[in-house]
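Note that one protein chain is taken out, while the other chains of the complex remain in position.
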């Protein structure tokens, strides 16, 4: 099966789809889907419940919510208000489940991962820019100073990328966590998707944090409860597809096309008679080495990143103000 | 020949290579190449001399200099000083040839094309940022105020992109030219290359200006002597490859691989027996529609754009100060 | 009268206040004021009707609306929606009066004056960034493509500052106007106020355009109906105060304090006995020469500029979509 060569995806949903294509049930993995037809919003919940499931999926045990809508990149304030509220609700659900407490009493550190100066990787920093941080005010004047009943102690940091800091984000965040003692970390990152169809329209919220090798910038070590000592909720938005992935997809499509072609049936017959290994020989040659470190991104990525970072920041601001 | 499906390239050099592969002489097109082995600098000069040559190449009559070196993105100041000086020399050559005058007495408008907020398209605006403009000083105090013997009257503009201005760059620049009367326009733009191998290392200098459909942002109309009324020198640096191009390349490689494969000889035999048109049917299906408007770019594009824009601005500053 | 040494202000309102202090009626200048107590919004209308009035005020004949509210820099979306709508109404009023036509059929060029990379001067560019430009869509697909009944043909340009372009903004805009033929120009600029009390809370809308010497960047030539050939509405927001102004204000306060002081009555008596000219000798010495080119600006100027530029862009977007 050619799909075995699959290039990495940061989306549990896409990982799950690999199996779907072959109609395979994955043990220890539960999939639920809701679709709001009027709003065109699809929410998929992938729960990886066992270590076996985790192994099969290549992702740790936990809950992965995927929120998809073509409206995500639409510049309409009312729609975004609605999306922010829904996203906020899912974040709150994962907070409650993972801390065993209401989000009301928690202090939260939001981490904006990524590189502010590379457009498709700037999502995390931009979300941090638009957050309402409160920790310094509450520490100085108490909760009453905020003039609202529900107010979380919120702090935010943009750790930068290793090429600029010489440090891994995990080191920086671990230091800050051990100094400021938040109850929870929420890490926001731009992701690489497998399919360009996901760009502009997908948000993944997971209670498993951020893992090594994920994100546009490919983190070397993870931000997880294990490395940070507090629960970590990861929020990711696919903004790029690895160039190698596009090439790989094309190959798969081409081989499938050959196999089912009427006019080139002969080719299909020959191909079908060869093993996956033999086919792999071709694919390997075609993924040109100079595609390493290259990604595919839409031309309007700047607008999209600004739009979506506002929506995500608003979702978090709502959760922390008790409005979502 | 599969190469007929070729996706557009802004580089005359790449256009010429299409023919090379088939060992075809193109009438009316002269190709010269120099290679400086020590510095690893290759300069290719494509001269399209006749309308027939222009038709074959899909590019207007004129001179296209392509400067290639792996050092272009290297952060070494001495090397860049040297590269700036060489690039400046080629710019001066094209200025002299196209204006019939020494560059000494000319007033020049530099146009930084592209979108400042999308990293791979920001090359033109960044070059404009680093230029030494002199027009306002000379108009106020005379040439002597500059304290140098050779000093051009230099102005610069960043017209923005149509999605932000509602106007074509050509309209904006034509208005400014008719108002400020420069002798020459130099337009700097980020280009789309056919091959990811060109990214980070190539500069094209041409005396034919900027043409409709070229550039990362795909200009709808051109900046040429015909539209502006003064000679236009275009300086372009490939910073992206269209995603569709990458897919197309893969297809070509795959078909070539199949045709020459030992282990899958059968497939190759079948494929060889089909016409170009039949093969094209496959390719068309594989260029997924959601790849439209997507491009491939290196992850370190931000650093590269900053580095190269400095080098280009320095080259122009040298020409205008009589130092190149 | 010490007030004669007054440093320049871009606000007609502040110019008028000079006279008010002395209870002087200025012939040919009509002043009207409305105050909405609930919303804390003060709108002042200065109409300079005669050349004599223009001379007295040091500003051309025309209408100057000043909109003041402490809420302008408040980060509250509902309030800003309301402010945008009101500002839009005033813009529409001046458009109708100056073009003699409904704003419905007009094509408009919005000019974002100022320097994008100096925070207090970036207001104009930021407003241009947030505008909904439509000209290119309407030219390609017609008005019906916009899906609304009322839609203006809107274009926008950020001409840059003379130190970066070598050209005056007037030259650039005049070129674009003569090429694209808008019916109206709206120029947005950051202003220098006389008093730091105006910063963060004032918008001036005038039908006299932008004048030489005004703006944070001190334009050398104006954007007016006379220089551009079409009516020009200027929208200005004070974001800085000249450092020399602050010093001058202090002097005036000090002299006034001396003159009315009980404890230092003797000094006051002596000062009162001297002429304005003699007093001026002191003032001159105190305005240190190294204060030239310096301005006073609030520390949170970045947030303020972002906030207000959104509100202004929204006001213009409402006018051009028939919603204000």
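Per-chain numbering from 1; labels A, B and C assigned in written order.
We adopt the following convention: a residue touches a chain if its C-beta (ideal position, glycine included) is under 8 Å from a C-beta of that chain, and two chains touch if they have at least 3 such contacts.
Here the structure is a predicted model, which means the values were calculated and not measured.
Asker: For the chain that was dropped from the view, give me its touching partners among the shown chains.
Answerer: When the full complex is considered, the omitted chain touches A, C.
Asker: Of A:29, A:57, A:72 or A:156, which one is in contact with the hidden chain?
Answerer: Candidates A:29, A:57, A:72 or A:156; residue touching the omitted chain: A:156.
Asker: One chain is left out of this view; which of A:44, A:63 or A:134 touches it in the full complex?
Answerer: Per the contact definition at the top, the residue touching the missing chain is A:134.
Asker: What residues on chain A make contact with the chain left out of this view?
Answerer: Those residues of chain A that touch the unshown chain are 128-129, 133-137, 153-160, 162-168, 171-172, 174-180.
Asker: For review purposes, identify every residue of chain C that touches the missing chain, sorted by number.
Answerer: 115, 117-119, 196-197, 216-217, 243, 246-247, 249-251, 253-254, 257-258, 261, 263-264, 266-267, 270-271, 274, 278, 281-282, 285-286, 288, 290-291, 293-302
In this section, only the chains that are shown with their structure count from here on.
Asker: Report the topology of the inter-chain touch graph, choosing from line, ring, star, complete and other.
Answerer: Drawn as a graph, the chains make an open path, so a line.
Asker: Where the centres are mean C-alpha positions, what is the separation of chain B from chain C, in Å?
Answerer: About 42 Å separates the centre of chain B from that of chain C.
Asker: Averaging over Cα atoms per chain, report the distance between chain A and chain C in Å.
Answerer: Taking the average C-alpha coordinate of chain A and of chain C, the gap between them is 45 Å.
Asker: Roughly how many whole angstrom separate the Cα centroids of chain A and chain B?
Answerer: Once rounded, the distance between the two centres reads 36 Å.
Asker: Which chain B residues sit where two or more other chains touch them?
Answerer: In chain B, no residue touches at least two other chains, as defined above.
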